[in-house]
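Missing here is one protein chain; the remaining ones are kept as they sit in the complex.
And now, chain A:
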């Protein structure tokens, strides 16, 4: 391990970023789904920054009961405060806590990295919201750290209202989709907003993420069996429906639906399709033609031919270098190597390393770049 670390250090040489740590994560038996996502989150600069800040502040308040958030913050702090620049860390407490919290992840079965990410983000939000609630119910002991955790003012203005809080997790990952349905009878457009932490996209063979996003927002006609109940017409009507992005998130997480339930087989099957993803991306399916540009900074890769077994690794961009994280191992890779994770043009291929979750950060719009 030490040798591998020094190898990476050698590879980076004097280009080793100041203050940065590259640590592999030990695998406790099929916990690669967790490790790969944790690495992606660790190198999500604004998320890490705010998590460490939160941790520093909450430590001051003292009464930190262990939960997934404190375990994660603990782990990130542990990595970032290592004396050595490279090495291996065992995310023991975090994994234990995770297994305690959710029986889904308790077994030694192969888990889905996307499910884990989803669970984790929602759990973090829950914890932050509960904390905020607790603070509000307490009379005037509100300390500054919670304030940063709660974010915007309207939460306070509304007092103990049920308005959803906007935590720093929201600020990073949350976007808003709007589901527009236009009744073909009365032309009334009904828009329903929903928030998201990631976009799950259907994929096609030999396509691009751009094209998958386009399909995601393509207009769908509701007719025949599947009509729309128009409030104006007070009856089922033919309608056109489309999904648009109303508020693009700061961190855009794209989940490729590579695991598909095949009815004829009665089971899930992995789609190894070749789906190319550019290192820079713009969303064209937004409500306003915002043309926000995103830059790819992490890819969680599923290795293997089936949904119930395999391995997860991640590719991470840090300070303009690309790194390959495979549990304990960390290697430097060339940017051009990212394209070897696009997928296969043929179903039975020896290449089974396929990009599964893509992490893009918006650039230019804010000065969050570190």
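Following the convention adopted for this analysis, a contact is a pair of C-beta atoms (placed from the backbone, for glycine too) under 8 Å apart; a residue touches a chain by one contact, two chains touch by 3 or more; residues count from 1.
Please note the rule applied: contacts and distances are computed from a predicted model.
Peer 1: Can you pick, from "Anaphase-promoting complex subunit 11", "WD REPEAT-CONTAINING PROTEIN 20-LIKE", "tRNA (adenine(58)-N(1))-methyltransferase catalytic subunit TRMT61A" or "E2 ubiquitin-conjugating enzyme", the UniProt protein name of the chain not displayed?
Peer 2: For the chain not displayed, UniProt's protein name is "WD REPEAT-CONTAINING PROTEIN 20-LIKE".
Peer 1: Who touches the missing chain here, A:6, A:57 or A:210?
Peer 2: Of the listed residues, the one touching the omitted chain is A:210.
Peer 1: Across the whole complex, list the residues on chain A that are touched by the chain not included here.
Peer 2: 204, 206-208, 210-211, 274, 276, 278-282, 284, 289, 291, 293, 335-336, 339-340, 345, 349-351
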